[in-house]
Structure formats: C-alpha cells, structure tokens
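With one protein chain withheld, the remaining protein chains of the complex are depicted in position.
Each chain carries a letter (A, B and C) given by its place in the written order, and its residues are counted from 1.
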Amino acid sequence: MQRIGVFVCWCGSNIAGTVDVQAVSEALKLEPGVVFSTNYQYMCSQAGQQIIKDAIKEHKLTGIVVCSCSPRMHEATFRKTAAAAGLNPYMVEIANIREQCSWVHKDVPTGTEKAIILGKAAVAKVNLNAPLTPGESPVTKRALVIGGGIAGIQTALDIADAGFPVDIVEKKPTIGGKMAQLDKTFPTLDCAACILTPKMVDVAQNEKIRIFSYSEVEEVKGFVGNFDVKIKKKARYVNEDVCTGCGACTEKCPQKKVPNEFNLGMDNRRAIYIPFAQAVPKVATIDPNYCTMLKTGKCGVCSKVCTAGAIDYKQQDQIIEEKYGAIVVATGFNPISMDKFEEYAYSQSKDVITSLEFERLTNAAGPTAGKLLRPSDLEHPHTIVFVQCVGSRCENCAEKGKEYCSKICCMYTAKHAMLVRDKYPDTEVYVFYIDVRTPGKNFDEFYRRAVEEYGVHYIKGMVGKVTPEGNKLKVQASDLIMNKQVHIDADLVVLAAAIEPDKSARPLATMLTASMDTNDFFTEAHPKLRPVESPTAGVFLSGACQGPKDIPETVSQAGAAASKVIGLLAKDKLTGNPCIASPNEQMCNGCSSCERVCPYGAITYVDKEFRMPDRTTLMRRVAQVNPAVCQGCGACTVACPSGAMDLRGFASAQIIAEVDAICK
Amino acid sequence: MRKCTAANLDKLFAAIAENAALYLPVDDEKGTAQYKKWAEGTVMSNALNTAKSPKDFFFPQSEDLMKFKTQGKTIELTDIRDEKEDFVVFGVRACDVRSFDILDRVFLVDPRDSYYASRREKGVIVSLACSKPTETCFCSAFGIDATNPAGDVTAWKTEEGFFFKANTEKGEKLMASLEGLTEECTEEAVEAQKAKTAAILEKLPLADLDTDKFGGGKTAELFNDPAWAELSRSCLGCGTCTFVCPTCQCYDIKDFNTGREVIRYRCWDSCMYSEFTRMAHGNNRNSQLERFRQRFMHKLVYYPENNEGIFGCVGCGRCLAKCPISMNIVKVMKTVGGKKDE
Amino acid sequence: MQKITREVLIEKAASLLNEGVVSAVYGWKKGEFVYDVTPALFTTTEELEKEFVWGDFCGANFSKYLVASTRKIEGKILVFLKPCDTYSFNQLLTEHRFDREKVYAVGIPCEGMADVSKVKAAAGEGIIAIESTEEGLAVTTLYNDAPVVVPYAEALAERCINCKSKKHVAYDELIGEEGDVLESGRFDQVAELEAMTPDERFAFWQNELSKCIRCNACRDVCPACTCEKCVFNNPVSGAETKAPMGTFEEKMFHIIRAFHVAGRCTDCGECSRVCPQDIPLHLLNRKFIKDINTHYGEYQAGAEVGSRAPLVNYTTEDVEPCDVFERGDKNA
Partner (left out) sequence: MQVNEKKPLIVAFCCNWCSYAGADLAGNNRLAYPADVKIIRVPCSCRVNPMFILRAFQRGADGVIICGCHPGDCHYTSGNYFTRRRMAMLFSMLDYLGIEKERTRVEWVSAAEGAKFAATMNDFAEKVAALGENKRLEDLRCKR
C-alpha cells in the first residue's frame, strides 16, 4: 500500500477562486492510500515545494499527488522536488485542476466537485505507480554517413569539424554525387565543380573522415548509440593504397567501348577508369563487366603499364565491421527513367535528352567539351524546347511518374535557358510549363531575368508529342494562355525528368528500420519539429533522400543533421525515457503484432526458454523492447492481444484505475 | 392419479402461477427449449429437454452473496441475497430430477449452503416422464427410470392430456390447489405409455452402457489409466460440458468493486479451466489431462465413494450434444479401465 | 457427400507414418453416433484403420492444436486441412505460433460439412445411423421405420453454405484438385442487421448475447485465440470475467473478443459451430471483416503468410471513424 500525500494548490485565486481547495484536500484525505493532505497558496513556489519535501520526509510518503496547474507546466518541477526529498520522481502525479477545471468552470460547487474527482483519479493512479529509473546506454563516438554526395560530404565535414570520427560509405568509385555532374548552379551561376571539389578534397584530407568508396552497407544491427554495421567494400581490382591515380592505365586499356556513366552514356570510357579528373579517392577501378582480363583471363595491359603495381585481378569483396553511434542517410536521388514517356520520343531520337544530360553537354569536362552540340550530328542547335514536369506532378499516373513536385526543375531549366541564350544568342529557347515555381532567395528574380533579359519563351502548357522528322523534332504543344496549339520545329528537346529516391534507399530503410513514405522518401520523425531525424532513434536524414531539394537546402539540412549527430555523440551515455513499453514474457505470444505498429523499430524477438507448470521447459518466441529506442507511445500495448505489453507510467491498470475513479 | 385435459392445461398453468412463479420449457425463436417464466399465452415446449439444465433454479450461474463497504477502519456488511418467491418448475425430466438429489448431497450437508437451501425449500418440482428418448440418453445406466421420474409431483403427458401423481407433501399441496382443474383417473394410459417408452429405452444405442468399472474405491485402479492421455488430448479446456451439466456444482467466489462498495458473488466455475482453484502457489492441476481426469473421476468415482454409490452423472446427454469436439463421459466410460466396448 | 474417401486419406497417412516422414497424424476419430466425430492424434496404421473417419461431420479444424502439439511432439505432424482450415493455418504461421518445419500439411477437398442440428430438425431426434448417399444423408432414427433422406443443401452448416473458398492456401501436398476462392453471401446477414434501426439491432443482440453462459467454447476453439494467457483469465488485465454477471459482462466479453481477433479472424466459423447456446457469433466477426473490406480494402486473414493485418496497418488516407460508424448519414 502506498503512503500518499496530496497537495492542493490555490494558484492564488486562479484555482481557489472557483475551487474550494480546503474541501478538496479534506475529501482526498479519505481516499485509499492517502495519509496526508494539505493545501497552499503556491505549491510551485520555494515555500510550497518545501511543504512537499517536508511532508515526504515526515510522513514517509511513497507517492504524491499535486492538484495544481497542467502537468505540462509543472510536472517537471514537482518531480524534481520529489527527487530532492529522496522520492522517485515518477511517484508524482498531477491533477490538473486549473486549466482543465477552475479556468473553464464558473461556479464553486461545480469546480470543487470536479477537482475532487480529478484528485481521486490521480490518487487512484499513483496508488499503482512504481518507481521508474531511466535506462542508460553508452554511445559509440563515431558516425556513419551513407552516401557521398554533397549532402553526405557536408554532414561528414561538419561532424568531423566537431572532432568526431566519421565514415562515408559511397557505392560509386568516387564521392561527389550528382553535384559533380552539374555545370553551373542556380541562382548564382557559379560552377558546381568549383565549389564542390574543394569540399571533396577537404573530405579526403580530413583525418577524422574515412571514405569507403565503391562500398555498400550490408547489414545494420543495434540501436541509437550502438549500431553494428557491416560494410561491403566491393572489389575494384586496384589496390587503393598503392594507386597514385596517374591515369596511365585508363589511357592504355584496350577496352574502349564502355558507356561512360558519368556522362550518362553520351561518350565512352575504358574498362579501367577514374570517373572524372577530380574524383576522390583518385583511384582507378576496373569494371568487371567489361574487363577482358577478368572475363577471359587474357589481357593484363593495365597491370603492365601500372608502375605502382596497384592492379590486383584477384581482389575480393571485403566486409568491414564497425560500430557507430549515429547513422546519417544521404542516399540522394536519380532522375526517373524516361522509358514510359514515349510521347517525347526519348528513345527514338538522340536529340531528346534529359536535363542532367544537358548539364553534361554544357559542361567543359563533358562529352562535347562544353560546346552545346546536338548528340545526333554534333551540330549547333538553333531551337531548343524545354519540357517541364516530365513525370512530376503526375496525377493519376503513378505507374508512369510521380505525384509530387520535383522542386528543382523550374530553377535549373531557367538556368539552362539563360545559359544557352547567353552563350548562343542565335538560339531560340522555349520552355513549356504547368506552373513556374520559384520560392527561394533570389529565385524569382533569376527566373524573371531569364524571361525579361534573356528572352526565353515561357509558354504555359504541356507538350503533347515530339516527333522526329528528318533532322528536326516536331514539337506539338498547347499554349493555355493564348488557347491555341503550338508547333515548333526544334533541334533539341530537353526533358525535366522527375527525380526519385535512389533505388538503394528502400533496402537500406529496411535494414535501419527507418520508415519511408509511399514514394520511398525517408520519413522524418516529425515533419515540422524534427525534420532531419528519422523516427528511428540515432538515424538522421540528409539531403534528397528525405524529399526533393536544391543544393542550398541540402547543405543546410546536411548541417542540421550533423548538429543532431554531434549532439548525440557529445553524450557519454544516453538516458532513456523510463515511461516505455515492457512485455510480460510469460504472457507474450511472440506474434509480432507489436513490432508492426512500433514506429521506432524498438521491438525485436528472441527465443527464450520457459519453465512450464508441469516442470517441462519450452522455447518460445517473445518480444523485447529496446529501452534506448522506445519512445513510449503505447501503440504496441493495444496491438498486443494478450495484454502482455504494457507501458510504464501509463500502465493499463493505472488508466483503468483513473477511469474507475472518474466514473465511481 | 389425477388428470388434466389438454383443453384445461392453460387454466392449470394460470392456477399454478397465481400462487407461485411457474417456470416451464419454452421454445425460443430458434426452436431451442429453455426454461422461461410462464405468462398468459406461453406455450410449453415439446422438446425432449432444455438446452441448459434446471440446476440454475437452485444453483444459479451467478448470485450475489453480500455487499461490503469500507471506510477507514470500519467495514459495513449487507446481506443482499435474492429472496426468492415460491416457485414451481414444471416439466423436469427424470435425469434432471435426479440431479437435484446429487446437488442436495453437496449443498445441504454440513456446512449447509443457506442460499441453495432456501431456494430448495421454495421450489416445487413437477417432473415429466419421457416418451421419446433420444440417442444421447443414458439415464438408465444410473438406475433412473425415465418413464417414472421422481419430483414433488410426477407428470405424464399423453394424447389425452396430463396425468399427475403427487410424491411429497409439497406435491400434494400443489395438487390440492389444482383440484378444480383436474380429475381423478385410472393409471391405464400412463402404464401403457410407460411400457411403450421402456421398449424404446431398451433399444437406445447407449442402453447397455456399463458402469461396473466405476464407483467408489476405484481410484487406484483408474487414476493412472493410460487412456486419459488420449481422451483428454483434444479437449479444448472450455467449460461447455460443465455449464450444461445438471450436476456440476463447482463455483468460485469473487469480489466486484463498483468503486463505492464491493459485491461478493459466486459464479459457476469449471474444473476444466486452467485457472480453476488457482492458489498462491499456482494450480494444483497443471495439465489438461489432470483437469479432464478430475471431472470424470469426480462424477464416476469420487462422488459415489462419498455418496453411497450414487454416480454424479444422470445420463441426460447434454454434454454429448454440446461438446465442441464431441468428447464426453460416454466415450470416457467406454475407454477408461481398458475394457473397450467392442 | 465428400468426394474423396476415408481410405485415400488413411493410405496417405499410413504411408507417411511408415516412411517416417511424420510421427503422428491429426485426423477425425469415429464417435458413437456418426456425427460426434472427435479430433484425434493417430500414431499407428492400426489406429487409423480402426478409428479414422472422413465424412460429412468432420468439421473440426486442427490448426489450433498445432500450437501445443508441435511443442510437445518429436518429429513432424501430419495434419489434414480442409480449404477453410488452411487459412487458420497460415494465420497462425503469420503470428509465429508454431514451427512450419514441424508440420506436414495435406490439403483435402471439402464439399461442405453437415450441421447435425439441421439434420435432426429434418429427420427427427433419436438418430441411430446416418449414411451419406448420392441424394443426401439417409438418416435412420428410433422413430422412423425407413431412413429419411435429408438433401445436402438442407443439412449444410451455415458456414459451408456461405463457403468463402475451396482453395487451399497452404499445404505440402494436395489431394484432389486446386479449388477457387468463392463469391459468398456471407455478409448478407450482417447487411440485414446494419439495415435495422439501432433499437432493433440492440434488441437482436441483447436477446442473443443474454444467452451466453460464458463457457468460453468460442474462445477455446478459435484458431485466432491462442494467447499464452487470455485477458479474460487474467485478474490484472482489467477484463477478467468468469460469468455473465450483471447486464454487461457478456457484452464486454464478446466485444473485446471480436476486437482482439479483428483482422486476424479467418471466418472459419468454429465459434458459432461450438456455441452451446447457438449465438450467431460469426456475425460479430463478419461485421469486422466487412468493415475492413469496405474501408481498408479486401483483406482475407490467412490468405498469405506474413501479410500485415489491417489493424496493425494504416494509410494516411484512412477514413475517419465518424464516417465509418455513421455509415453515411452523418447529419442524421
């Protein structure tokens, strides 16, 4: 049986004006378990808290009820008071007789009657309270960043700056991501490489940062502060530590017909390659799908020309196991496939290209050395049509495109149009759009410059069909403002393809038990208040894996994610919320219902041996809650059919006791 | 012997109901017979028997025993027993009539159960002889004569109407109050029915059910019989057999806290339940085998051992009809003891 | 009348037993009066030949027995599964209630099971023999001179009249041909109730549920009710009840029970079959199934192992509670 003290606060006249506080403390004195009951003007004041502390000691109280303002206001205060007097802080319950009683009811009899009932409910609950102690778990002071694009790079740099070791896992042979493929960046038109490559070098040179390029995350176990990760370092058949990146092999390799993915297949590379000049790490990689030596055992040219002796045809995939305290997902995006957009003749004509291909065509390091030439005949195009929202905002066409807005296309198309007009004033540029969306600093100004200064023809309307005819592309479109059909003979058509999360994100989310939306973008812990955290504790989100983003947004989110990681890694121990779910293993069926409703992946199952009443033993599957991960929502407690799962601090018996007290 | 013509039957029921609550089997909307209180227009069921046994009248499924209220260190007790009015149960079959005798030997011996006793005192049993026994009937195995049931008054229903014979003082009193609606008659029609029914009883598939293996003193012989394992294996551990059984008498006493006071009540319990007689140390029968064995050993061995050889089963056949998996006392009797009925 | 014979099943079971593939066989065991078939575990060919039966009264679903027996019995257990039983089987697997490796499942076709109370209503009491013939069940009673033939359509159990599927969704081996999922009228009665006024519905259920004797047969036979400890037996759960006390407890029991199996109930119909008081309990479960199908998309529990039950799932576009339970007449 508890020894409960009841403390009724007047809150000046805030409570005492509508509630007969004396009557409340008298009435609650008669409740089971109550050994002391009093009232005072301001319980939260120093003097009020002293009354509580003294009573705890004098009456050997095991639990207290404070009838006062909302627990959202002073629960923490009174828990501290209790703790200071040696009482477990979770033995405190608050009856909210101000916000939910005296302030909303007019007359004293009504207010008093309700205050007594609320007090009884709190007493009934505290009778069933148990002291709770928050669990503690250590923190491994190392972070893992998955993805080496600008998001991952920025996050890693920021974490490393704070002094914590960071590993970047990048599945391509080099970090840099999509930004490395871009030419200029909006709205300032500075060159992407000029601002990205120094950061890549910083990463390479930072002692705190390790790069696992050409690597993938294989397995993730554990929980916040204590993740165990297996990383698969794919065989690149080149000894990274020895390769100097001189590039001799990439010039001598006889296999010249490998589509160059960095230029989106618009030119070729060799079977041994360095993706681009500023790659980090600047190490060659052999493409096993094309290497004659690896496929037939005959060739070995690269090995002969490599003075460093870095070529190793026998190299194997390697598994690296490492512990991390935090994981940042920065898996980025890709343009969607254009296969299903036959109306734009993407597969029929080389001169229908995507915007990312256009970036490469205008990039000095691209297939045309920066000269804008049509891919089909390398002629200078005189009429260019840009088509917006190809697969974006695609209502009722989920099988083709995406319902969401890809966000970046309006701005990069304005950039492309402007750059074309700037460099080649003889070129007519048309942009077909649904809406032009330019919310962002200096964005609208940028777009208006394209229209007003550069004379880009913006036409509201969608392109219906692109038909290759001779060396022209017949573009048939509608102009919604003029309300007429438009026909343009274009030399080049550029499609603003929708962007989607990288395909690797879905399996990764499963490994991380992080949730995703239907579009495979990672879900944030709270859309407004915790936008860079995943609901899974210790997993953070950076960049376009969470939703379409431009570079400034990505970099700011990357920094925010880093600061969250730093905050986590700065702790030696994690103190959990003690009000968490806990299963009664004797009653647990191991049915997985709880696991399926847990938003945090806090529940796992183990086979456990039980001694049965007839003295036999039995192995049974039972649920286990990771106290470091559980946030205490209680979804599992209702999903559990046997009632084995209960929530500490809000146990079923406690809530039922409150119900009973209110209804009696 | 007195006779009431079919035409006078409703008047007879009305006359009984004038002085006491009259309960009789009535078909519900699905044609299942259940005891219902008689009211003008109630039609008595023609079914062989009711789905639930009439033990409810004396030993209801749940009944409040008392109330108590604590305040500080004082406790206030109130006896809230349901003061039953005089009542007549009409149409009880021979098997069920025997069940009252079996229950009496539990509740009316020291310490006498006053709740049960007061109902027994206030209730008058009008039994009804069987004329169309069914395949699940095996009352004759326990020496019960379905054609001539006991009870305060015995009734026979023939095409001519109802025939009555009072057996006890209570019965005589009831019959006396009905004198105006009944007439003295010969036993001819009744005897004819008895003979006809007896012939059917002999042909029943379970007519030759053997009870010799069972009875007092057989504990050592039967307790460890290997057949229990197989018989109990499919038992679901539900309480259907117990709750439809006219002789099962186990109960639990529980408190219900209304928030203002505590109501102490008792309700039927089943030895088939895993929680039955759970104590601080746990349960004393941990497997369904043990629980299953207990139910049948009690009826066939322990009860007769303490009650002059009377079996705790009356052969009403309800459990045969209602067990979800069709396991029942007949199968047990034919299997346990090794002598399988071939 | 069942299409396959008892001999086919005995042969299958005997060969698996003799080959050592399985160590025990769940099957139906003959009773006293043809219809009182008991689920039993057979371990020898002799037992099978003597007591194994297969016919129109073999309604019992063995799936639930596997939870306990796979824990106790060494080796594999052969279980014969009718199409509807396979759904329970899968649902239990979804909930990790037994080890699939310990079971050898043989799917057998089913033509529907007879309801003995319907047979009695048609042929009368005092059944001493029932023979399955082409025309129907030929029933001999103590009171009929010649057998009365009850056509199968009249003898069929409610759940079989409204059979949802002749398809086996789980088996290691199938005897006979693969059946189909059927269109059934199983929600018609639910719809009829829904169409009543609340007062009528209340009267209907009050009448039905007040018959409850809390024997727990519905729960104990239910393949979805395999909790290690049932909330109704647990004094600390807040739901423990032992008797239909007062005016509330049987309602509490049946509402909570239906809710606990909502989204997990395969609609096998065992609850209604075993109820000694003939309460149409399947109408509670089917209400949930109907609501789930209407609002969250067609879902058949047990159709696939590992599927996510509707009540442990959601979409952001789910219907609001007020729109569900007011069923459209929101302003009424």
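By definition in this document, a contact is a pair of C-beta atoms (placed from the backbone, for glycine too) under 8 Å apart; a residue touches a chain by one contact, two chains touch by 3 or more.
Predicted model, so just to flag it, every value in this text is computed and none were measured.
In the whole complex the chain that is left out makes contact with A, B, C. Screening C:124, C:147, C:176 or C:238 for touch with the missing chain picks out C:238. Interface note for the absent chain: among A:525, A:539 or A:588, the touching residue is A:525.
For chain C, the residues touching the absent chain in the complete assembly are 190, 193-194, 198-206, 231, 237-239, 245-249, 251-252, 255-256, 258-259, 262, 284, 287-288, 291-292, 295-296, 310-316, 318-322, 324-327. Where chain B meets the omitted chain, the residues involved are 256, 258-260, 263.
The chain not displayed touches chain A at residues 27, 70-73, 96, 98-101, 103-106, 110-111, 113-114, 116-118, 121, 515, 523, 525-527, 535, 579, 597, 599, 631-635, 637-639, 647, 650, 652, 655-656, 658-660, 662-664.
Rule of thumb we're sticking to: only the chains that are shown with their structure count from here on.
Greatest Cα centroid separation from chain C: this falls to A. With A-B and B-C as the two chain pairs, more C-beta contacts join B-C. Distance from the chain A centre to the chain C centre is 45 Å, each centre being the mean of its Cα atoms. Spacing of chain A relative to chain B, judged by their CA centroids, is 69 angstrom.
Note: centroid distance chain B to chain C, computed from Cα atoms, is 30 Å. Not a single residue in chain B touches at least two other chains.
Residues of chain C in contact with at least two other chains: none. Contact residues on chain A toward chain C in their complex (touch as defined above): 586-593, 596-597, 605, 618, 620-621, 639, 641-644, 652-653, 656. The part of chain A that touches chain B in the complex is made up of residues 30, 612-614, 660-661, 663-664. Listed in rising order, the residues of chain B touching chain C in the complex are 29-32, 34, 48, 51-52, 61-62, 132-136, 200, 203-206, 230, 233-234, 236-240, 242-244, 252, 254, 256, 265, 267-270, 273-275, 320, 322, 324-328, 330-331.
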